[in-house]
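Omission of a single protein chain aside, the complex is shown with its protein chains in their original locations.
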Amino acid sequence: MSQEPEFLGLGGRLGAAAGEELVAAGFAMEMADAQLLHDGFGLAGLAHTLALADLGVLPAEDSAALLQALLEMVEIPAQEFPYDPAFGDPWNSRERRIEALAGPRAGWITVGRPRREAARVAMRIAIRRAVLDCHTALVGLGDAYLAGARRHRQVLMADFTYLQPAQPTTFGYLLAGYLQPVLRHLVRLENAYSWVNRSPAGAGGTAGSSLALDRERLANRLGFDGVIPHARDAMWQTDGFVDLLATLANLAVEAGQVAADLEIWASPAYGFVELADEYCRVSALMPQKKNPYALAVIRHAGGSASGAVAELLTVLRTGSARTDHFLSLTGDVNRALVTVAGALRLLSGVISTLRVDRAALARSAADPGLVLGDLADRIVSGGLGDRRAVHQLLGLAARRAAEAGRPLSSADVASVLSELGVELPPELLSGLLDPRVVLSSRTVLGGWARLPELLTASGRELGRRRRVGTALRSALDGAEAALVAEARDRGRSV
Amino acid sequence: MSQEPEFLGLGGRLGAAAGEELVAAGFAMEMADAQLLHDGFGLAGLAHTLALADLGVLPAEDSAALLQALLEMVEIPAQEFPYDPAFGDPWNSRERRIEALAGPRAGWITVGRPRREAARVAMRIAIRRAVLDCHTALVGLGDAYLAGARRHRQVLMADFTYLQPAQPTTFGYLLAGYLQPVLRHLVRLENAYSWVNRSPAGAGGTAGSSLALDRERLANRLGFDGVIPHARDAMWQTDGFVDLLATLANLAVEAGQVAADLEIWASPAYGFVELADEYCRVSALMPQKKNPYALAVIRHAGGSASGAVAELLTVLRTGSARTDHFLSLTGDVNRALVTVAGALRLLSGVISTLRVDRAALARSAADPGLVLGDLADRIVSGGLGDRRAVHQLLGLAARRAAEAGRPLSSADVASVLSELGVELPPELLSGLLDPRVVLSSRTVLGGWARLPELLTASGRELGRRRRVGTALRSALDGAEAALVAEARDRGRSV
Amino acid sequence: MSQEPEFLGLGGRLGAAAGEELVAAGFAMEMADAQLLHDGFGLAGLAHTLALADLGVLPAEDSAALLQALLEMVEIPAQEFPYDPAFGDPWNSRERRIEALAGPRAGWITVGRPRREAARVAMRIAIRRAVLDCHTALVGLGDAYLAGARRHRQVLMADFTYLQPAQPTTFGYLLAGYLQPVLRHLVRLENAYSWVNRSPAGAGGTAGSSLALDRERLANRLGFDGVIPHARDAMWQTDGFVDLLATLANLAVEAGQVAADLEIWASPAYGFVELADEYCRVSALMPQKKNPYALAVIRHAGGSASGAVAELLTVLRTGSARTDHFLSLTGDVNRALVTVAGALRLLSGVISTLRVDRAALARSAADPGLVLGDLADRIVSGGLGDRRAVHQLLGLAARRAAEAGRPLSSADVASVLSELGVELPPELLSGLLDPRVVLSSRTVLGGWARLPELLTASGRELGRRRRVGTALRSALDGAEAALVAEARDRGRSV
Partner (left out) sequence: MSQEPEFLGLGGRLGAAAGEELVAAGFAMEMADAQLLHDGFGLAGLAHTLALADLGVLPAEDSAALLQALLEMVEIPAQEFPYDPAFGDPWNSRERRIEALAGPRAGWITVGRPRREAARVAMRIAIRRAVLDCHTALVGLGDAYLAGARRHRQVLMADFTYLQPAQPTTFGYLLAGYLQPVLRHLVRLENAYSWVNRSPAGAGGTAGSSLALDRERLANRLGFDGVIPHARDAMWQTDGFVDLLATLANLAVEAGQVAADLEIWASPAYGFVELADEYCRVSALMPQKKNPYALAVIRHAGGSASGAVAELLTVLRTGSARTDHFLSLTGDVNRALVTVAGALRLLSGVISTLRVDRAALARSAADPGLVLGDLADRIVSGGLGDRRAVHQLLGLAARRAAEAGRPLSSADVASVLSELGVELPPELLSGLLDPRVVLSSRTVLGGWARLPELLTASGRELGRRRRVGTALRSALDGAEAALVAEARDRGRSV
């Protein structure tokens, strides 16, 4: 046998090494994720070696030597590791290295464990961290919305649909609205995490490992929250990734809606808000242009995450248990997580530093048109007219004012109502002209008048989600450190 | 005022009714969902009227008359209701009808409640039923897999990756693998249901209804499991639909993978399985062709649901709170649910009636190549050779047999190992040649030897999911019947 | 043999008819397209019968009788034809009918021709019409943009990026910009048409029909522009549908961008444009709200067509030549064509009837900030300063004005430049303050000053595209009428 390890299988099952098109299109693509998988491969190797030692199949001396070699590899920073697609995927490069360090003992790393199992463990170890980072970024956005909602609770503005003024609201109420789905998305990320952070270790080839490894102990050492029992399911399940990417697309598309709203409100015609300079760039041609560049970046993330969902669903359209599904999956999912987390951090910054022009916002709320719906309701409730007729007349008043090119006035309203024979008690309309009065009447559950209650509840829920994220992260940190410590201990023990 | 109600707003805010291009492209699209929304609109109207009566703003006599009119509309079958896009969306047609039945009192149905709120309630009422139907269909697929896994637990076959034989397994173990994600998807559907089945009723226009409606009682009457507090979130949230469609795509794509597997196994070259005639069609040209048409239909559903996810994510890419998001949403989500549920029922039927050719399957398991991995592990565990060298030699044995165009034999293996100086104890290989022996050694958690345990656990979980579905459905039935009964009672009470 | 035709293959290759899940999920889905395919099936049957007669294999008497029966079926309106999914796809229902009408002679319609061939011909006949309709709708949008560009050529406004004012332009120049991609999309639709309108007729089963049919004559009779030679390609090609759907998504997403622009410009804060009442709807709750509903409908079409592309690409991810690809394809492609054509007609109407507020637009163009880029260029060209320094100072002027909350003035600019030691010749800036002067300096190819030239060229191109569409349509009309006439003639001839 050659001392120099060669392309796996060459001279065995294969008469020729990988052709250059295969290296370029296949192995290079898988190798692009080597850095992401590096730490996970390291931990997976340690845990498997300890499990072999526990079983007694691997003699103590060999296991110590193997652990030492594996620990040496763990300490090589990912970017310095000699990953080389000419020899296959990241695992192949690692196998070559472990053979160079540990000689024939290296063979133990594939006893009872396929390459695929090691790769799946490494993938989950990479992705679980990135999910927690994204969770943290989303908690940060929740904080920004919540603080803004508190700060601007009383800042009057018009709400819009179709960008046409609808009814009075406040900027704080609006921000509280943006916050609500964030609270739901946090739970979705936690569900995705709990799918990701389950252990395929010890599943082995097809119907279970050839060795009676203790899978629960393996899972525990690797920081996983449980074992995926069925071996084929453990190796090939992808359903949680569809879920995760869909959640990322979901929340990023929503962040993009907020960015689109802000783009409009930051335009001079509205002048409701202005972004801090840190989130803008100037035009190189036009010196006056301070462009809210951050909003374009935030909006882009939703498109990018949506593409990732479509890509994965398309990739999965084959028979079951196909290698295609995983060729670029770690990188794709990680990229989506990093992109979306980056956009969330950016949006948090934008929201937290937004300059709000209360006067401009207040002007939008001062339009008497905004209360015609309330007026109609009161007329009907007061038994003064039927709603459809009143609706039509009030609409007519609005039309006449619009056609005359002037704002709607109380007199317009009174005059048109008298056409219907409705003598509007003057206090009915004048009582509505202060948007504050209208808002104070929103006393239903979730209405403006009960915003403090909603903010308290939302703040509590946000706190719960933050604590869950923190606890998950410190559990991971603890487990990973303990595994390395145990391996050091056992590696030294000979 | 005209007695004959006209296009809403005409003569009021509008000087002209909808143009024909708008009716054709807009209202007709919304109207396509009228049948789906019909029942929900009916219930929403009853609940709102009762809430107005509870508040005391609506006089008892008016409320009774209005309830009678609304009950009359509830009794008109959806397909007989005079829905007409010339007057706008389904709500507009309903408003016209209620005016015809109840006169000016009809106006009360928009007091404190925008059209949008009624439409959102109706949408959720339509979709929640369809989610439960899909849950039932998925439970049925779980049943079929579980029964199959039990029936074929001992039916030996090769497992494959890249369609190349890998290691021994059984058909039952494989079906148990298909079952695992089904159990996860059921929980996802329940989560989606619990998002759908929350109440926007009483949210009103923008920052809460103009009336102090009791939103919890409204939710209760409508069979919802709680209130969505924030009014803008209640009106415009779409995150649960992204979730739901992604779950449908997820599970349908997986069902399609199973269909792709079956298509291959049902092909004469494999001959592992045959579909019952009920799931096939013949070629009109070629009399000998019994085509497994059901598999094409099942596979198609995954593409269709994936398109629905992409569509919704694309539609949502605007500013927040846009009408675009909802124009065809009820129909799109319902179509996806119905399509996927249909595919699931079809796959359940196919699996339950599959003719399995045990002999053909057993032949695939008899290839000695399938145990070379185990052999290598045993050689290494026995200290007889290092794994990479052994791997290469065993691979060489396989290559030589393949090049000679004959099956691999034990003699080939022994002879090639002796080249490495490994004198293979004869019982080592012969002990592996019975796939049953190999499978019995899969004693790790989730391995083949522990399949009964896994099936028991899976069966228990499937039972839990079924009971959840059943309970949700009967809660809905009860609430909807109670609301109609209460309305009848109160409508009669004058 | 039963006189009553039954489920195809029952009692032959099949021992049981289709199960109810298969009818519900499979045949019903295919049947949903029966109306669309009806005419094409009719024409395909006539052409095939004529070809059999031409060959002499089908005796004259039989062919006349068969033609009579087929013509009778052609005359049944699609919605009255007894299509029934219990018997399979639309073809099966038609086969049953032709047997009822023509007895055993009916068998000739599958001699040398599989069901699949008939279905593919019918699909192309359905889709080609819909492509031409969409082409017509897009020509109409081109007309609307062109007329608007001419009408508003001199109507000054600011151009925006990031919704921040950039430089002066005119509303006409902008509309001319919207027009440019329309001209390219028209060519794309023509390319898609020329793919669709090629003939699979006579391709037969797998490697060519069993009969020596004259495929060119068949193509000619059916109005196709040529034959797809390779039989498998003729039956299974889908590449043109991907192309077509991508083009629809492409142009619909663009139409949606225009709708998004208009939504902003129609909002009161901008007040640049107002939609005609025919394209609006009022709020049922809020009488003052005239909502530009058409824009939501237009924007929605882009999402819908994007979903159709994603769906088809996902559906195609199998092996080659799979029935799945076509199960709902006719309906899906037709729906995309009809939806997009509807949105295009709506946008044409909106553009043609838009009320443009020239004063509001002019105000946006009057901001001196819009010419700072030009000013910087002139300063540098005049050797009065280096561009980056000037850029910075002019930006500073803009910042100071913004921070002071007042518009930028000429004095601000002069004063800040003098800090750099640039004594700005007063005519340099004042010469730029009239946006008309700035625009007149845009004399490069395609610049504003050469808009008339561009509009002439665009108008010519639009005329060419319209003539292509018209010619294609009349060729179709002619061919289809001629085929029916020939069949009538030959059906009578016995």
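A, B and C are the chain letters, set down in written order, and residue numbers restart from 1 in every chain.
Operating definition for what follows: a contact is a pair of C-beta atoms (placed from the backbone, for glycine too) under 8 Å apart; a residue touches a chain by one contact, two chains touch by 3 or more.
Bear in mind the structure is a predicted one, so any value in this text is a computation, not a measurement.
Chemist: Which of the visible chains would the unseen chain be in contact with across the whole complex?
Modeler: Hidden chain, whole complex, touched shown chains: A, B, C.
Chemist: With the missing chain put back, one of B:373, B:447 or B:469 would touch it. Which one?
Modeler: B:373
Chemist: Identify the residue among A:142, A:202, A:223 or A:302 that touches the chain left out of the display.
Modeler: Among A:142, A:202, A:223 or A:302, only A:302 touches the chain that is not shown.
Chemist: Among C:391, C:465 or C:490, single out the residue that touches the unshown chain.
Modeler: Answering carefully, the residue with contact to the hidden chain is C:391.
Chemist: Which one touches the absent chain: A:17, A:100, A:360 or A:384?
Modeler: Going through A:17, A:100, A:360 or A:384 one by one, A:17 is the residue touching the chain not shown.
Chemist: I need the residue numbers on subunit B that touch the omitted chain, in ascending order.
Modeler: Missing-chain contacts on subunit B: residues 160-167, 263-264, 266-270, 282-293, 295-296, 310, 313-314, 317-318, 364, 369-370, 372-373, 376, 390-395, 398-399, 402, 408.
Chemist: Which subunit A residues touch the hidden chain?
Modeler: Touching the chain left out of view, subunit A contributes residues 8-9, 12-19, 21-22, 24-26, 29, 88, 91-92, 95, 110, 113-116, 205, 260, 276-291, 293-294, 296-304, 306-312, 314-318, 322-324, 327-328, 339, 342-343, 345-346, 348-349.
Note that only the chains that are shown with their structure count from here on.
Chemist: Superimpose the Cα trace of subunit A on the Cα trace of subunit B, which carries the same sequence, then give the rotation angle to the nearest 5°.
Modeler: Nearest-5 rotation angle for the superposition: 180 degrees.
Chemist: I'd like to verify one number: the distance from the centre of subunit A to the centre of subunit B, where each centre is the average of its C-alpha atoms, in whole angstrom.
Modeler: Here the centre of subunit B sits 23 Å away from the centre of subunit A.
Chemist: Averaging only over C-alpha atoms, locate the centres of subunit A and subunit C and give their separation in whole Å.
Modeler: 35
Chemist: Among the residues of subunit C, which ones contact at least 2 other chains?
Modeler: In subunit C, residues 282-291, 293, 296, 310, 314, 317-318 touch at least two other chains, as defined above.
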